[in-house]
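Every protein chain but one is kept in place in this view of the complex.
As written, the chains take the letters A, B and C, and residue 1 is the first residue of each chain.
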Amino acid sequence: MIRVQAEDFDLGAELAALREGRRDIGALASFVGLVREMAPEGTQASAPDSSHNGSGEQSMTLEHYPGMTEKMLAEIEAEAQARWPLQASLIIHRYGRLLPGEQIVLVACASPHRHAAFEACQFLMDWLKTKAPFWKLEEVDGKGNWVDARESDEAAARRWQGG
Amino acid sequence: MIRVQAEDFDLGAELAALREGRRDIGALASFVGLVREMAPEGTQASAPDSSHNGSGEQSMTLEHYPGMTEKMLAEIEAEAQARWPLQASLIIHRYGRLLPGEQIVLVACASPHRHAAFEACQFLMDWLKTKAPFWKLEEVDGKGNWVDARESDEAAARRWQGG
Amino acid sequence: MITLLYFAWVRSDIGVAQEALETKAETVGELLAELQARSDQHAHALAEPARLRFAVNQTFVELGSPVRDGDEVAIFPPMTGG
Partner (left out) sequence: MITLLYFAWVRSDIGVAQEALETKAETVGELLAELQARSDQHAHALAEPARLRFAVNQTFVELGSPVRDGDEVAIFPPMTGG
């Protein structure tokens, strides 16, 4: 199942729904990606405070391509279902403006066996990162910066072949 | 954090507590192992019914070595913390008699980065399977069978070295 | 008529999210060359095709892929979701 939504999701409720009424699932792996607070510019991540200007108000806005997003997520989920013996899978991806600490994405996979559940989750995230049409705009004190794609994400997607 | 308990756990509440009040977590990976209903003996998993005797009532009883269990889980968690940049981690393992569909074990790892969170979760499960003193007794219609250790689990633990 | 969609910094650099275009371009590459000549904003946003990704009717394509009248063509940077 896939969902693209502005609203937050209830991780516990989503995972409970995935295994609801089933007794054949042996392994349930899940992953949540969250908006991470950035260290203020010009400071080390370890510095307790900073002398930078502004309040440091941060946000992350996710833009997407309605229609193509759903199409690509469904294709990615179908590919995972074809590669691993999954009993259930779920992708939820949010769009819109999010604050540090908020949930961005959930993937979850249920399988009889743990390696399949783990691998399928990693695959979903790796392909989603490079194939689903989402873009992140970071804003600090109202100054926006489009996040650059990372070669490490491309490499992670390629390890599954066909990526 | 580690916990060894007979009681069930609330997956959603545990994962929510792990990120409670934090805005620096980018990735939260988790895994739940569940008691899986077995196909009745002498039937294929795909056969809808069977001619075996008995009601097929199944259970899984987890025995453990109190004291050593907590020691080993703490060591395994510390090893994961040393190998990956984790912001939080959790291992909950149940003991006692469980029915198909019930939760056995939860591992969860929070990190700034998704690969660390995923890998640390897999490591925790792989080492836990081969190093934490738990034993599974399957019972069907009152007939007990101690589950054999699997070479595939040993191999999975070895891929992390030092295993 | 081709419908063009822009996303992320391609959209903010060009200044519009969507536009319609009558064109004789037969490939994505020809369409791109035509768009680059449309305005300074277009020229700047579309200057480096290697930094861009293209979709025709919501399927990823390459510069040599065909475009036809009625297509929805999207131009955007590499994705950064998840």
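In this text, contacts are C-beta pairs under 8 Å (C-beta built on N, C-alpha and C of every residue); 3 or more make two chains touch, one makes a residue touch a chain.
Because the structure is a prediction, the values reported are computed rather than measured.
Participant: Considering the entire complex, write down the shown chains that touch the omitted one.
Facilitator: Displayed chains contacted by the hidden chain, ordered by label: B.
Participant: May I ask which residue of B:Ala13, B:Ala78, B:Leu99 or B:Ala149 touches the chain that does not appear here?
Facilitator: In the full complex, the listed residue that touches the missing chain is B:Ala149.
Participant: Kindly note down the residues of subunit B that lie in touch with the hidden chain.
Facilitator: Looking at subunit B, the ones touching the missing chain are residues 33, 62-65, 67-68, 71, 93, 104-105, 125, 128-137, 146-149.
The working rule: only the chains that are shown with their structure count from here on.
Participant: Which one chain sits nearest the middle, judging by mean Cα positions?
Facilitator: A
Participant: How many Å are there between the centre of subunit A and the centre of subunit C, using C-alpha atoms for each centre?
Facilitator: 26
Participant: Can you tell me which residues of subunit C touch two or more of the remaining chains?
Facilitator: As it turns out, subunit C has residues touching two or more other chains at 82.
Participant: Residues of subunit A that contact two or more other chains, please.
Facilitator: Residues 33, 125 of subunit A touch two or more partner chains.
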